[in-house]
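Below you'll find the structure, written out as structure tokens, and then a few comments.
All protein chains of the complex are present and in place, except for one that has been dropped.
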């Protein structure tokens, strides 16, 4: 039996609240168990230097945790004067994952920055950030699409993410902090509404893992992500229908 | 008539929610109009180098805004690699103000760090932070006092803060962002439950101000702070009675 | 009786020497007791990014102490790689105060940087810097006004600053370091030649202060600043008459 | 047909030269095609702060490229004043992967730092670094084991890494830079001599990938890594036999 | 008798291998005893800000040591976040020395950056870097001269460098690390093919030195540099003849 009495293939309860910031073009408050994240999307009518003049847009992400998001207080990265490797790795992952479902050509020469700020952390902050970030992104893109009458809706598919792992002999879906810290294998999976992989990051720091364990974890992840995308679709309401795979998203 | 139909001496609605973080020793969510701040208090059983061996405690504060707390997105200070002058000034102010109502001797050789993170900003983020930080501090101190059976409750008085200013010819209480950006004079006042001043920071960047204007602004601030302290007392419940001036706090 | 035998309302002797740098557009050496500061004004025919295209000028200040300006040696901020919060706070204050008596429109799209470098510190380095910076600024503005035949002299009033405080039961004018370190309340006041306030920064870190103490300290500050402005006028010689309130500056 | 006439499942030629640095406890020069890396292992009789007093050792890695390792010159990270996100991500990966085959308990309270410096880059610098780093690590551990007569040899298995990807419709093993920049899917795999996974990092930035593609890529990676480990065993000579899975390493 | 049995006026064996990097416009691997350095030259069709619009080129250098180039591992300057004073001093020296034999006018508005990366250090890394950097520079300039049919070959003379010193009572040529660390006087000399001085940096940290010692050391340096230039000429092959003093270089 898992902590909190969950089944091995049972996610923690997830809540999504949209439009929670009066300034941002898209904003979401997402809770997965005790992990709580605010995602805001900011649209700017410019692109980074390396993208200039290509007629294409850009999507990027930043990630941070409040100092007391965790059991003991962490020093602010602004006070330390630099981002940790962990933060950089996570924000690179979020940005890369989001771009995989955006038609940058259709976006036009604009950039969207998604800020993921973790208010409270209980495992899975990067996967929760991706799942929330997608919703904030879709809202901001929708505003853009309406305002500029974009001929094609620039989001090509849904996107969500969950963690899976091996704890003891058991494969588990959606690990909380306590489970994560005991896991021998930890894997983060990002998938689309069509059931394709966007990112697989599996690590066996304490102990290598077998092909069989890999297959088992991927099956759990797929189940979890399918459920999450259903909740995203609900939260997005009519916007959901504009996403290219919107009507067929159920086939994951 | 002011924006939102407020009277010149009328504050914006203020909400206080306590215990909103599962890890922090004290935590508060505070809203003053559209300004929204999370304050968490962290207790550590050590003091900074310069305080070691004196048998006294220390209280300090850190302040930050989420990138999209404002109309346009601000670059993160962690990405820029350093704190802005504005951030440093504000967190020095919050820490200094809080220390004025803490009996550091009674606290013992421990430190409390108050993190004030602005989720959304609409003017008055530093005064709102102080008002919220005091409540988070009191909660954390109370836990300490109970746990270690401290003989004296280390908080000596209430503390709250509000901004006042001169807009056009009018003196106004609790400026929002729009009013603040038009103000000729801007003043932040921090006061105790006993009605004493802890900080007065008045600035006439656009235009110097007269003695008469100073007196008018101080009167408004006193009214506002008296009302805020009443709300703090309510939020703190039984803890309120342990604050030394608790029973007499009404005499401001 | 105070250290050095001063009365409670007696300033330390102040000396001003002008034109002490062969390169700067304006330069002043100022001594207030044992506090010694060099202020230089640099004129540049450009403004910061955020002021571009508005046809207005900008005035800013930087502040630093030599490592051995104090009893024990301080590490250089250049070696530490960042400015302390104290330095940032002080240079923001100096710049803001100076701008309050400059007609930025009349200055034209130019910027003036005032560097205040403390050679020796004995309390009141920020107030001494402001008082000296004003004179260096006026000299540089005068050169500009002559060179470009500006139709209106861009300085609208005199500006000086002094500290006041409460030591024991006594309110004192112009605290030196020893007095400052024993003060329960410390206040820096910046005023114009017309007797208006530009900045009031009062802090009761050790103990809150009453309205009566505030009034007493403001009266001392006003006396001190009136005397300082008389000395500034003398140091500036014929330039003094060009300052708009020049002929009427005595009414403080 | 691939660039250079390789088959889809054919690696680039790999060379390993050991003991190429007169100071380091272990050192390797590794070439995979035109990718050239120097790996040195440094043993220190201390562990990082967070590992102190646990009687266990630590293994960590640092990664860097010479400025002209690439087609156009890159600014040095030392000149920029900070490590890029890419560098941090890679060095975290190398360290984590190495630790998965080290018995930290058996190592004793010592740390080993592996420096991977890329002299020339033509794709696969992180996988080449891991493969070379393992050999440098084994050499340094062997010196330690001999010198301190460690009862158990602290390396538990072989470790090597290769990249695989999807270019056009084809799945390819060991991509060079030109192939990598055209790949729709890119995956780095780290495996042990026993054929278990240590890291799987698959990314479909341009386009998500299917389960079938994942399976195909994993098969290619397994073939490549099996061949690489055979070369590592040869390079290590008698040390190879001390690795716990040494005699059975062939069963991958 | 010296370490390794060298005579007082005998250099260590020097090897030069050219074209060792497939991307760089010029590249050299240089060994002087156990000191091993890679020098690459990068040509860019732009000049630094301060040189713009003068129709002249620029030559600059960067220097770094791999962490384990030395007996004990050095922390990377990229990890420390800043260059040490030693590194800055050395790279300023290399750039300055190279510029003394380049006709910047003839180069045109282009810049060449020479990267000197020390793989292994055994004394004399800065002098070895200069000697190798000159060859890489000449190769890159030659490619430029051919490609753009420059009317004048922009390199005006040969350039090489060696260290000399006083150890005990003896004056020695080309000190290795062990000798260098016992030297009372240490001098680096940079000379041209014509036998003129470009840099003389003599330091008597432990003990001042006499005029006689200076003269003796300069004579040793001249001998060593003459021999090194002969080897550079050989390594450069036909390019050697294009250097203005090429035919007459022997007169040193």
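A, B, C, D and E label the chains in the order they appear, each numbered from 1.
We adopt the following convention: a contact is a pair of C-beta atoms (placed from the backbone, for glycine too) under 8 Å apart; a residue touches a chain by one contact, two chains touch by 3 or more.
This structure is a prediction, so every number in the text was calculated from the model and none was measured.
When the full complex is examined, the chain removed from view is found to touch C, E. Touch with the chain omitted from the figure is made, among C:30, C:47 or C:83, by C:83. Although one chain is not displayed, its contacts with chain E can still be listed: residues 82-86, 88-89, 91-92, 96, 99-101, 157, 187, 191-192, 194, 196-211, 214, 218. Counting the whole complex, the residues of chain C in touch with the unshown chain are 21-24, 27, 34, 38, 40, 42, 44, 62, 64, 66-73, 76-83, 87, 113, 115, 117, 119-120.
By our rule, only the chains that are shown with their structure count from here on.
Remark: the per-chain Cα centre closest to the mean position of all protein Cα atoms belongs to A. Of all residue numbers used at the contact between chain D and chain E, over half are used by both chains, marking a mostly same-residue interface. Mean C-alpha position of chain A lies 34 Å from that of chain B. The set of chain E residues that touch two or more partner chains comprises 81-82. Viewed as a network of touching protein chains, the structure reduces to a simple linear path.
In summary, the structure contains touching chain pairs A-B, A-D, B-C, D-E.
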